[in-house]
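One structure is given here, and the rest of the page talks about it.
With one protein chain removed, the remaining protein chains of the complex are shown where they sit.
Labels run A, B, C, D, E, F, G, H and I following the written order; every chain starts at residue 1.
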Amino acid sequence: MLFQVQMDVRIPHDLPAEKADALKKAERERAQDLQRTGTWRHLWRHAGRYANTSIFEVGGAQELHDILSTLPLFPFMEISVTPLCRHPSSIHDDDR
Amino acid sequence: MLFQVQMDVRIPHDLPAEKADALKKAERERAQDLQRTGTWRHLWRHAGRYANTSIFEVGGAQELHDILSTLPLFPFMEISVTPLCRHPSSIHDDDR
Amino acid sequence: MLFQVQMDVRIPHDLPAEKADALKKAERERAQDLQRTGTWRHLWRHAGRYANTSIFEVGGAQELHDILSTLPLFPFMEISVTPLCRHPSSIHDDDR
Amino acid sequence: MLFQVQMDVRIPHDLPAEKADALKKAERERAQDLQRTGTWRHLWRHAGRYANTSIFEVGGAQELHDILSTLPLFPFMEISVTPLCRHPSSIHDDDR
Amino acid sequence: MLFQVQMDVRIPHDLPAEKADALKKAERERAQDLQRTGTWRHLWRHAGRYANTSIFEVGGAQELHDILSTLPLFPFMEISVTPLCRHPSSIHDDDR
Amino acid sequence: MLFQVQMDVRIPHDLPAEKADALKKAERERAQDLQRTGTWRHLWRHAGRYANTSIFEVGGAQELHDILSTLPLFPFMEISVTPLCRHPSSIHDDDR
Amino acid sequence: MLFQVQMDVRIPHDLPAEKADALKKAERERAQDLQRTGTWRHLWRHAGRYANTSIFEVGGAQELHDILSTLPLFPFMEISVTPLCRHPSSIHDDDR
Amino acid sequence: MLFQVQMDVRIPHDLPAEKADALKKAERERAQDLQRTGTWRHLWRHAGRYANTSIFEVGGAQELHDILSTLPLFPFMEISVTPLCRHPSSIHDDDR
Amino acid sequence: MLFQVQMDVRIPHDLPAEKADALKKAERERAQDLQRTGTWRHLWRHAGRYANTSIFEVGGAQELHDILSTLPLFPFMEISVTPLCRHPSSIHDDDR
Partner (left out) sequence: MLFQVQMDVRIPHDLPAEKADALKKAERERAQDLQRTGTWRHLWRHAGRYANTSIFEVGGAQELHDILSTLPLFPFMEISVTPLCRHPSSIHDDDR
């Protein structure tokens, strides 16, 4: 099942730089692991903003929550979730 | 270049049914043509709503506008456009 | 899988009364059928407004869309969808 | 009487971790007590967000306020309240 | 139990004047009946706008809905409902 | 003259507890004084939220401002003001 | 007493032109009468928009409502009202 | 003096096609005349939307209003205006 | 040329009181100087809020910016600017 997720990252300016860097590094590793397993299907940056649009393929909403809520930057992200389904005009096999 | 496009369709209730049907049929054919050429890369329905998230791969903003503004349902759609670029943590070749 | 759905109904004042009545009657029958099969798990009216909060239990987003988009009043509803999952503090077996 | 309550939790990043943990533990215990007494009828997490939708069955608005305002995380929650009533199409005995 | 209700009235300009007048007259009579029985406790006009703030004292959300949804102008009103309770600093007996 | 005032209180979590308590105590005393003189005509808590709806009867906007801007919690409140007048359908003598 | 009023005019495109013209002419005459009596103290157009900011000096909210609600274009205006009072830094005698 | 103007065009679907076409043709001619005189300094389409961002150089707000309010499509446009001035970091002579 | 300016002041609670007082005193002096020269034509407080509506008469947007951006409280104000022009129905000489 597919979910569109938008993440806007807002790191407080008084968070120590080392802590922020460690979180970003851990976030990157976690994101790449999830891409390798096929769960994090797409990941695009919004041009000019500290934000992304992601497509997740998961078994359901529970798995999605378990993934998102354990992302290292989760406490600093504003997240919106849109459940997707097949569009009747789509011809792409992977858009479902 | 990639653009994320959200289309919310609002067909007025007093539009004659035959006209609405003809527009929807033409829209579907146009959407499928653009998918076959690779321009309309992804097309997902928002579950429960007459709306979609689409990913377009075009030469630039001009080509995107030429495509969207000639969609048969364009006059009845509220459209938002988000320019995308490669995310530094992405490992997918097609996310750029 | 559970989805929270909010439906705000806005019937145009120039829709013929007989047509509106027929749609409402068909909507009611469909809603009750879906409640009997266990798909439409909860249905509450918002006090003082032509709106409801519903909880659907479906196989996934596709099934949710197929149900909502064929509701008789769908063309006159503004719909928002929130995917739900188990809350770690919940003790109710049916809240998942 | 039934109320739908949405709680969005925002814990400040400079709140000491021990204090945050103690608040979350107390919140969980209080939530489970209220579920056992039947007051907190439903509790669902919003997938991917630190937020929930809850259904409370209380004697009235005063009892609802007394409960919500004494939740350990109350000072860190943005809360919206929607009074519910029976939907004329509902067939479920417990949706009222 | 007390509810604060805000009603914004928007009568379509193409509704025949006689129909609009009849609705307004019926609305007024209904409003005054409900004031006489003590259900519609307060009714204030927003200065300069076709809108009001009302305070209803009812047995619960169901009674509130039955009243509001049968108001003659209900189909042309945008309504928001806020459940009220006693303020700990209030000294007025009728503010509960 | 009547004004409807909505106050949403947001006390910063890093305000020392003693200071917050002193402000709340002073606020309560001031609110009760103003109720006794008839200026603060109504005061209702929004169920489940740190917010209230109040009705003030004052000589004019200047008096309203002098009162609100000297409330002990004023620096921590988001305030909206709606001037009220008699509703043509009102039969209550005190709704003006 | 002073009130700031913003009026956004939205005349439906299917209102007959003669009716619209008659309303605008009547509106203009009424506006000028009220300026001559000193009630409509200021009237500025928002550059590039069919909207204005006005300052009214009236005895109270009731008089303001009686004036605004009888303006010929009232049914086609979205109105917001802000009660004003003397600013402690103002040195102008007429800003109160 | 420079003003940034955003125009969102919304032509009602029941406006006769000939009338809409005539308005668009007249709008185009007027826009080009104003560009030739140097008043309408820039004109960009928002990719994928029936909207534009324009930069006007005029003597003041009055001239801006006289121009915008006489555009043929003015009754069907939602307009927002932002007054601009020289940015202290700008090195372009024409950005003032 | 006339501009309507709305200023909402939000002074952080952890700004030292002496600094806040000094800023307010300097702001007041600057505001009164600008009123004496005729630049700050009107200054009204929003009743019940730390906000004002002001009318500035300046040579253009540049002068407006130079004034506003050097106000002592500028870093703590949320500002919105509306360019004004003569209303065709205005009869006041100073409303232009």
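Basically, contacts are C-beta pairs under 8 Å (C-beta built on N, C-alpha and C of every residue); 3 or more make two chains touch, one makes a residue touch a chain.
What you see is a predicted model; the values in this text were computed from it and never measured.
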Footprint left on chain A by the chain that the document does not show: 11, 13-14, 45-50
Touch list for chain B against the chain that is not drawn: 1-3, 60-62, 64-65, 81-86, 96
Sites on chain H contacted by the missing partner chain, in the whole complex: 2, 4, 27-28, 31-32, 35-36, 41-48, 52-53, 55, 82-92, 95
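The rule is short, and it goes like this: only the chains that are shown with their structure count from here on.
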Neighbouring chains shared between chain B and chain G, ordered by label: H
Touch-network distance, chain A to chain G, counted in steps: 3
Farthest chain relative to chain B (centres taken as mean CA coordinates): F
C-alpha-based rotation, chain D on chain I, 0 to 180 degrees, nearest 5: 145
Numbering shared by both copies at the chain C-chain B contact, with half separating same from different: different
Centre distance in Å when chain G and chain I are each reduced to the mean of their C-alpha atoms: 22
Mean-CA-position distance for chain I and chain F (Å): 27
For chain E, residues that touch 2 or more chains besides their own: 2-3, 14, 45-48, 61-62, 64-65, 81-86
